[in-house]
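With one protein chain held back, the other chains of the complex are shown just where they sit.
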Amino acid sequence: MKRLRRTMLFMPGNNPGMLQNAGILGADSIILDLEDAVSLTEKDSARILTREAIKNIDYINVEVVVRVNPFDTEFAKEDIDVIARVKPDALMIPKATEEELEAIDKILTTIEVEESFEKGSIKLLPIIETAYGVENVYNIIKSSDRIVGVLLGGEDLTSDLGIKRTKEGEEIFYARNRVAIACKAMKVDSIDTPFTDTNDFEGLEKDTRKAKSLGLTGKAAINPRQIDTIHYVYAPNAEEIKYAKRVLEAMEEAESEGKGVFSLDGKMIDAPVINRAKNTVELAMLLGLM
Amino acid sequence: MKNILGREIPEYIEGYGKVTQFEGVFKHAGIKLKKETKLNSVTPNHEKVLKSLEVVLEKVQLRDGMTISFHHHLRNGDKVLNLVVEAIAKTGIKDITLAASSLFPNNASLIDHIKSGVITKIVTNYMSGPLAQEVSKGILKTPVTMHTHGGRARAIESGDLHIDVAFIAAPTADEYGNISGLYGKSACGALGYAVSDAECADKVVAITDNLVPYPTCPIEISQIYIDYIVQVESIGDPAGIVSGTTKITKDPVGLKIAKMAKDVMVASGLVKNEMSFQTGAGGISLAVAAELRKHMNQHKIVGSFASGGITGYIVDMFEEGLFRTLFDVQCFDLQAVRSYVSTHKHQRMSASMYGNPDNKGAVVNNLDIVILGATEIDTDFNVNVTTGSDGAIMGGSGGHSDTAAGAKLTIIVTQLMKARLPIIKESVTTITTPGESIDVIVTERGIAVNPKRTDIIEKLKSTNLPLMTIHELKAIAEKMTGKPKAIELSDEIVAVIEYRDGSVIDVVRRPL
Partner (left out) sequence: MEVKKPSKAGTMESNDIYVMLMPNPKGGIEINLQSIVMKQFGEEIERVILETLKELKVENVIVNAQDKGALNYTVKARIETATKRAMGQESK
């Protein structure tokens, strides 16, 4: 069963109260953050605390991701070395380039061998948050087999471009589109940039629907209160589930009658529609909606 | 000897008397006698208004060894209790039993009066602050008797708790003794905890800072119960009277617990038209009310009543049309007072009507769902709200045991750990409410249902909720926090915990 990654919740890596509770807040993945959520003087503190948290806390059924510092900083190598050895599910790499990801891949392979972990078990999630990243996203994804998804970082991207970041998000339309398509082509997840107004739930829903409609498979959250809204948007609604069931029923009927192709409601049903129906039903069952 | 809950309770306790052991939530039901009250009949020219507290104490013939009572509707802003005890101390009277329905941090001045022997016994439903801490250290010669709100009314009405003089702080009193809590500079709303005292005490004194011409209207406590009235500068500090607007928690863990509690309520099948509901005033309890409110609005459900100490949040739900009426034993904030003043449908219930198990039917018997808290819970679902995990008294049942006994569904909402202390233990420091009356424990990491409630277990099985045994829940907590060292207790009993039926369910021993 494919792991759900509808929400990825950022948690500050130097805050014990939050690290302890991160796993029960409802997100599919948690990102323990050593980068932006931690001040320069506390990088060591956060690294050690996060390491101990991963070793000792049972994050039941939640994917544990650690966002390390950018590879070109003095903190990164130590972050990767220390954290990889406690076997998180994945590392999230800010402003990743192909070369950096290749280097990190090698480092992880070495560590996996030294620690007797299953080879390739530590995954990677590069953050696409520069103009270079957006343009090269396809190659970036290709740079390592460990890559299971990509996060689009809208704040840093617009900063790189020297443009304003808005709630409506027109300025990141191309980036979202490109990332969604490249990820789909490479069969990995695409995670949308977080919605930064944590009091605006209407705006969050709109923004999430926009991301979903462009093909992004999930969304980052910066506050636990955002999780329910994002999950609501990413869940199939009653209509979609009903239709999907009808498609599969019609397909079974057609098969039993020896028919190769069939129609429903006057429309020809072909493979893509059947696949979408199968995914919808699978997700609905996983979410307990059926 | 060990009672049925495994607690070591002696047959006789010095300073308390012979112990009736707790034998089960409804084991002591049956024929009950109501207390006979002696009163002074008055003729038409009797003057009730007295010049000062000193004159009052003379007229009521207060003597050494008597029992005096107070209500706590002015909460931590109350001035009357301290004022009266101060005046009593000045007369040289000693050995007084203080039957106050609750005691707060601002009653710390009683510590000196205890040390000097003015007060030698306390009977109460709730205690917090420095007084509670000192009492836990054993400054009283006799143990404190702790009741539930319903149990105190039972004790007074049956005569088990005899009150010589009841002092009733009255936001409004007229010259012949009619009392109400609606108006006045110290208005506090419903006076539920004063009613049994007024009806059964030998002498009853109204103390007011708002003496009005006769007759006042409406009348909450009638003139027929009042012996004397005295006016004082102020009966309470408005800032301390109401706890201010109690706020819904913003903590994501608390919000998650509230959502899970709502799911439990809905799955139980009790959330439907004509339902009744009660919740506490704490942050998570209010969050549960918020979740229920959303659900009731979505599904157009109208309940019959909400009850309890009433907060502004419950008033909002009532004014939105989600409940037909409110039953109010005390107003927790000004929003509740305002509502109480403005409509008949926001009704007072006396403490007896609220939870006395020995009358012809208390409101708790009609309650569908109650949401309660806990400081500790054991694996038999027994709940502690009386002592902290350091062994000192920091609370008391209040309405906890009464509502748990009466409600169809009793849900405890709590974080699994509070600052490294696991809430679920092998054995609680003090049993306030017996596990027999507790149905579901909802924490952020799992939900445990009392094994007796196979009906609820069945209903919850078909949901996505994380059901587990209470032992599994305890294990999760201990894995994270480690096992706490047990606190050492002496043999000295500093409090006797009476269940609502007058039996002794547990005792508090002085922590070392």
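Letters are used for the chains, namely A and B, taken in the order the chains are written, and counting of residues starts over at 1 for each.
The rule is short, and it goes like this: a contact is a pair of C-beta atoms (placed from the backbone, for glycine too) under 8 Å apart; a residue touches a chain by one contact, two chains touch by 3 or more.
As the structure is a prediction and not an experimental result, all values here were calculated from the model.
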Note: the excluded chain touches shown chains A, B
Which of A:Phe10, A:Tyr59, A:Phe75 or A:Tyr234 touches the missing chain? It is A:Phe75
Given B:Lys137, B:Lys247, B:Arg420 or B:Lys461, the correct residue touching the omitted chain is B:Arg420
Per the whole complex, from A:Lys43, A:Arg146, A:Lys212 or A:His231 the residue touching the absent chain is A:Lys43
Contact residues on chain B toward the hidden chain run 389-390, 419-421, 480-482, 484-485, 487
Per the touch rule stated above, chain A touches the missing chain via residues 15-17, 20, 40-45, 48-49, 51-53, 55-57, 74-75, 78
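Heads up, the rule we're going with is that only the chains that are shown with their structure count from here on.
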Whole-angstrom distance, CA centroid of chain A to CA centroid of chain B, is 50
Within their complex, chain A touches chain B through residues 20-21, 24-26, 57-58, 223-225, 288
Within the complex, chain A is touched by chain B residues 252-253, 255-256, 444-445, 464, 479-480
